[in-house]
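Only a single protein chain was left out; the remaining protein chains are all shown in position.
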């Protein structure tokens, strides 16, 4: 029988991460909220990559989840390399990891676009999709062959946490990792919104989104703009990979698929092509998963997320913030 | 399939379609505002007006692509049966009420041959003949006979529009003028009582335009089908239409014979309001058509 990689019993999104100390009598609601926001931030960052690429070239970059996985691996490798040369001061190490991994993952994003998508630009819609699926299979197995199939546990790097609003006994525990993840996501979101709305690159991107041919006629370097979009998407995915590594303390070659599907779901739920939509979609998917896990069952959390996606799309066929497609007769 | 309500009011015998108080709003924009007019049996009715007057919106309401915000569209169909078009679903308007249409930007099935295009138009009767596919798959029932008849009908239309030699070529390969005529033939293959044409002469050269006029006249005469058309080309409008309805900013400003409309000061003002050159061009065209 043809065997393609399958999902196995591995730590997965939405379950309480192993590094996180179980909260004391906080109840269920608030931890679920905090976990959901954290998870949603990671989804949101990956979803931005999907949404940006979709906006500009109109294709589903199926390999994006695997670029995220490569980003997580690269973060781990860079972190270990830094440790081995003696940089053990955690804030400095993390900052270096962030930038080096971003650069290296961006190189992967650039290469994927150059090899698998650019030759197919302007071609039939399904060709880049199949090419992207091929790229996804390639990256997944590339990571498996080069780094091994076993998952890599990393001892907690950032520990500790804070209890907020504990005065009346109704506090909530938020770990430092969660604080870092949410703050970093907010910072990146602000930065990206500024890039898209204020810089030349952002203007070029929006121009290419509207009409690629016209943009080229007006002197926008379309190839470069598209390449940079992939680079930005990959860099964000790499940050998400680092966050995943810190939050769950484990990486393996298969995390890309699950994360990719969820993030893509988030992008579509928010309205594909819309940056705030991707973030809102990510948060929603994260919250649905953690709340479903907390109140109903962990097993069916993905079913819940997918079902809500389908229900939302029945009533809003272009997602929450997507532009409705006008049927021009 | 739900049978649409049959409580359509009775129209006078010579009236095919009655549009009453048609209003269409898109958000805050009122594209069509309280427009009423009649389409008589066997007439060619032209809908004219400056760009953005709401002509295509009226069309889309009549052919079921939009549901009007307010208004009633009564069609006195084949066999005297009345239909309220705004209550029918889009495909039922063609299938039950017999309203067929063409599009401003030609919408042929480009990757299918001219013949196949005309067969898709006969989908409903062929579907019935194939026993909703079940009998057709097994080769039972009268499907083969029905298909042969459908092909004959398609052939007759291809001959009429002069495309019989290109029957097996993909529609997208045909020249522009031929595509326009093929689209009209395709609409006619649905056996309509009312044929709606959205700018059929747009982009045609004078010779093709002349062919089109001849085709439309023959459709009215030989098939007894009423035609409702949107047109910018005044020579076509003045030459072939029996009845002209003029829209401006979503409102009907004039309604009558080509002669009456041409002399209506409101119409002249509407066209004057656009561009002087355009008005002169229109006047020249009208005079040319009259001469």
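Side notes on the structure shown:
For clarity, chains are labelled A and B in written order, and residue numbers in each chain start from 1.
The rule we apply is simple: a residue touches a chain if its C-beta (ideal position, glycine included) is under 8 Å from a C-beta of that chain, and two chains touch if they have at least 3 such contacts.
Following the convention adopted for this analysis, contacts and distances are computed from a predicted model.
The chain not displayed here is annotated in its UniProt record as "High-affinity branched-chain amino acid ABC transporter permease LivM", chosen from "Gluconate 2-dehydrogenase subunit 3 family protein", "High-affinity branched-chain amino acid ABC transporter permease LivM", "Electron transfer flavoprotein alpha subunit apoprotein" or "NADH-quinone oxidoreductase subunit D".
Considering the whole complex, the residue from A:28, A:90 or A:127 that touches the absent chain is A:127.
From the options B:20, B:34, B:169 or B:223, the residue with contact to the chain not on display is B:169.
Between the chain not shown and the residues B:57, B:130 or B:241, the one that touches is B:130.
Touching residues on chain A toward the chain that is not drawn are 1-2, 4-7, 54, 60, 70, 73-74, 76-78, 80-81, 84, 104, 107-108, 111, 115-116, 119-120, 123-131, 133-148, 150, 152-155, 257, 261, 264-265, 268, 272, 297, 299-300, 302-303, 306-307, 309-310, 313-314, 317-319, 325, 327, 329. The omitted chain makes contact with chain B at the following residues, 63-65, 90-95, 100-101, 103, 107-113, 115-116, 119-124, 126-127, 130, 133, 136-137, 139, 143, 147, 151, 155, 164, 167-170, 172-173, 186-187, 190.
Just so we're on the same page, only the chains that are shown with their structure count from here on.
Here the CA centre of chain A is 50 Å from the CA centre of chain B.
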